[in-house]
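The structure follows.
With one protein chain withheld, the remaining protein chains of the complex are depicted in position.
The first chain written gets the first letter, and so on, giving A, B and C; residue counts start at 1 in each chain.
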Amino acid sequence: NDTDPGTAGSPAATGGGGGDKAGPIVLGFSQVGAESGWRAANTKSIQETLTAENGFDLKFSDAQQKQENQIQAIRSYISQGVDVIAFSPVVETGWDAVLQEAKEAKIPVILTDRAVDSQDDSLYVSFIGSDFVLEGDTAGKWAVEQYKGQGLKIVELQGTTGAAPAIDRKEGFEKAIAGSDLTIIDSQTGNFTRTEGKTVMEGFLQKHGDQIGMVFAHNDDMGLGAIEAIEAAGKKPGVDIKIITIDAVKDGMQALADGKINYIVECNPLLGPDLADIAKKVLAGESVQKRIVVKDEAFDQEQAKAALPDRKY
Amino acid sequence: MTTDQLVEAPTRRRRGLDVRYLPVLGTLTVVILMVVIGGALYPNFLTPRTMGNLFINNAHLIVLAVGMTFVIITGGIDLSVGAVLALSSIIVATLLQAGWNMWLVLPIAIAAGTLFGLMHGAIIYYFRVQPFIVTLAGMFLARGLCFLIAPLSIPIANKGFDRFVGWRIKFGDFRITTAVGIALIVVLVAFLVLHYTRFGRTVYAIGGSEPSAIMMGLPVTRTKILAYVISGTCAGLGGVLFAMSLKSGYALTGVGMELDAIAAVVIGGTLLTGGAGFVLGSLLGVLVLGLIQTIITFQGTLSSWWTKIVIGALLLIFVVLQRLLSRRRA
Amino acid sequence: MTSSNLFWPLVALLALFVANTIASPNFLKITWLDGHLFGSLINLMRSSAPLMLVALGMTLVIATRGIDLSVGAVLAISGAVALSYIAGAPDPASPATVAVAVLIALALSAVLGLLNGLLVAVLGIQPIIATLILMTAGRGIAMLITGGLITTVNSAPYKWLGSGWLLGLPVAGWIAVVVFVVLLLLTRRGALGMLIEAVGINPDAARIAGVWSRLIIWMVYVLSGLFAGMAGILSSADVMAADANNAGMMIEMDAILAVVIGGTALSGGKFSLSGTFVGVLVISTLTLTVTMLGISPLVTPLFKAIIVLIVMLLQSPRARTTFEAWSRRTAFRKKEAVA
């Protein structure tokens, strides 16, 4: 095992695998699921970075959006005696017990993409991900800047209820438009999926009719669903109703370039390289930052057109 | 007419191997095989810790499956248990966060499950509506209430609760947590109730033939309703165990868990037509599901969907074998 | 009047329409827009199409005393197969590609229905457990096909199936309505309905009367699979994405609710396709109503439960006898009063 003093010890009790220092780093990763295009890109990035060539032995599991599956997977990684555990928590709460077990087994835990709500921040070594509040804030600020004075009424398509990005993006966006003449007139969850985004948007259109001036969707997929609903209602997305989304996956960027979406704040799914980096550092005993925020860009239409050809996800 | 024509000799059975135990023995064999294969393939698989985790991860499912076993043996079904579990765990979290005493909160949460069970049983019995649709409505009702009470996940920070939850016995690396202890006690109690009480035997009799049970003068109404009450109570208790393991309550937990419970019961050798089955089989059924998941995580390269495919395939094998077996007997 | 199966579901539907109209006065308004009709009711027609297809198949299955839990999984598989084929084809936008994709998906769905039928009709396995197998494994298979990703494509003809228009109405709606009418003709104008009911009420007697009980049971599962496949195509075309994880989630339960609301008993026998039609509209409208009333969609299940419980209790034999006894008494009193 890659033994080191300091924060990350080897899982001494369970001496499976090869005990030699030269062996690859065994990293157990528990993914939320495959609920959106963003997630797919995130999974791909992790699987493509943490390869044998890069000195990793990746144990990957997909929790299908169920916390119990994730906990099961993490427990399994602990008993397998992996070197590092990483995961994107499905929900914010309910991790203390299993993380405590990891801590007792001296296996460092890295959170990716989403944070946990725990009073004890010694339970994980680092968090890598975007600042969701900032994403919401960026989106809100751009909206205010572009459309102030028009008194646009906004409907919000929230992510999965209780998930960190949904809570934080909402918070950031609300704070940013506070005090401006933009108002949120309705806000409901579209569960981060296209289908539900479309259904909820249809309801909004029915309910508020022509009042709606803007859609703020917590991810591209819901935004794409909303576009379908808007088009079916005989309106022009991006023109009659402005659309701001977060994520910047390829389909979203295409829509942005086509003028159907007005602005996208990127949420970088390519966490693989950062994760690999941090995992190596932790195991080498180097100190790492508790919170590593990935740099997110934001695109308007022109920038999207420029960025689109090189977009990998 | 001579005696030997009508009164055939009872079919001889080999001593010690009752056909009724065959399905359970089959499941036991599968469990052992999976453990052996897992142990051979993966280091650290055959460790007390992994085996202990099998119980820790599935304590709530064990309890659900036990309750489901009662209902299925009577020939019914309970689709609400996943949602009731979620409701109960939310009640625990909400009330604890509101500062209530733990010893008041836990019974309330369990009683919520009991109430659901009572409602199901009463509607099924008095209005003669099929259990499937009643408990399906119960599932929607419980799920809706979950969101009504708490759309967001609620963390539990309660010292007493932590202490209660944190209790564990260790045999080396094999740990038994409070939740596992409770689940195993539930299995034991259920076993005793099913096999050593009149109520338990009546459950089997109803599953064998409800009209017969009525004509034999057994308390069918009470027993049937009670079976749903037990299932509901188990779901309530399952919710408490779930809250204990997560120290939080969340409205989206336990989606589809009723199907896991049903699958566990069926894999454990209980006939969905009622009248035959063992609660220990259901425990084994849960372990089979848990082992599939564990093996797939240990493998680490198998995509998660293989879990579903393997569970489906196993179900298929079990059900077809059961069917052929019972056909041979008939 | 209450003896009609359609009475209570229609009351429920009407109540929802009234609630919607109050919440949004132009709920019932239909306008002509860009060469097609537009309005909530039109949206409803399109968005309820997948559930309609699934529920119609479910009605036939339930009429034979069965149940098909696997429709959601089949729906997901169908969408995954169609979109994966289109995504892999050299020319995604050509109608030929789309036609082939649709045919493959439908054929596969029918084969899956065939497997369900095999377990139920030939091996005699209980329908609920037989279809639970595919329900569990099916979603895994769908993810296997998409590789766990959400497959998206750009293909105008395919998109047309989900959100296109024909003669001013949504294509998806047309498909559902055509299936409904064809089934209605087959079962009520043809003899299929009576034979299915005979098999559902008393399979042994039907067999002795010369009805191919097994074949009929087998056929309803194939139809159910096929319709679930069609629903899969419509719902994946609706958003042009195949989401193996979430597509058709819980649609089996919604379909069963719709069937039950429509007055078909889970114990088999007499069935009502029109009842299911109304039942589906109730469920779909309810989803819309909840959004319109500004209630979180998360609470939708609560309303579903309440509606089902009410309709179910009103339709239960005991409530019916109580009601009949009551109306007989009042009629009697009236007669007395006249005399």
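Simple rule for what comes next: a residue touches a chain if its C-beta (ideal position, glycine included) is under 8 Å from a C-beta of that chain, and two chains touch if they have at least 3 such contacts.
Here is the rule we go by: contacts and distances are computed from a predicted model.
**Q** Going by UniProt, what is the name of the one chain that was not included in the view, given "Hydrogenase isoenzymes formation protein HypE", "Phosphoribosylformylglycinamidine synthase subunit PurS", "Cytochrome o ubiquinol oxidase subunit 1" or "Sugar ABC transporter ATP-binding protein"?
**A** This omitted chain is identified in its UniProt record as "Sugar ABC transporter ATP-binding protein".
**Q** Just to confirm, in the complete assembly, which displayed chains does the hidden chain contact?
**A** B, C
**Q** Have a look at C:Ala198, C:Ile251, C:Leu298 or C:Met312 and name the one touching the chain we're not showing.
**A** Spelled out, the listed residue whose C-beta touches the missing chain is C:Ala198.
**Q** Of the listed residues B:Ala83, B:Ala213 or B:Ala264, which contacts the missing chain in the full complex?
**A** B:Ala213
**Q** Any idea which of B:Tyr126, B:Phe174 or B:Tyr204 touches the chain not displayed?
**A** Residue touching the chain left out of view: B:Tyr204.
**Q** At which residues does chain B meet the chain that is not included here?
**A** 1-3, 5-8, 10-11, 13, 20, 192, 195-198, 201-202, 204-205, 207-209, 211-219, 275-276, 329
**Q** Residues of chain C in contact with the chain that isn't shown?
**A** Residues 186, 189-192, 194-195, 197-198, 201-202, 204-212, 216, 269-270 of chain C touch the chain absent from view.
Here, only the chains that are shown with their structure count from here on.
**Q** Give, as an integer number of Å, the spacing between the C-alpha centres of chain B and chain A.
**A** Distance between chain centres: 35 Å.
**Q** Once you find the CA centre of chain B and the CA centre of chain C, what distance in Å lies between them?
**A** About 30 Å separates the centre of chain B from that of chain C.
**Q** Two or more other chains in contact with one residue: find those residues in chain C.
**A** Expected reply: 143, 148, 244, 296, 298.
**Q** Mind pulling the chain B residues that touch 2 or more other chains?
**A** Those would be 147, 151, 251, 303-305.
**Q** Within the complex, which stretch of chain C touches chain B?
**A** Residues 67, 119, 123-126, 128-130, 132-144, 147-148, 244, 253, 256-257, 260, 265-267, 296, 298-306, 308-309, 312-313, 316-319.
**Q** Touching chain A in the complex: which residues of chain B?
**A** Its residues touching chain A are 42-45, 47, 49-50, 53, 56-57, 147, 151-155, 157, 165, 173, 242, 245-248, 250-253, 255, 290, 293-294, 296-298, 300-301, 303-305.
**Q** Write out the stretch or stretches of chain C touching chain A in their complex.
**A** 23-24, 26-27, 33-34, 38, 40, 43, 46-47, 143, 148-150, 152, 163, 235, 238-239, 241, 243-247, 287-288, 290-292, 294, 296-298
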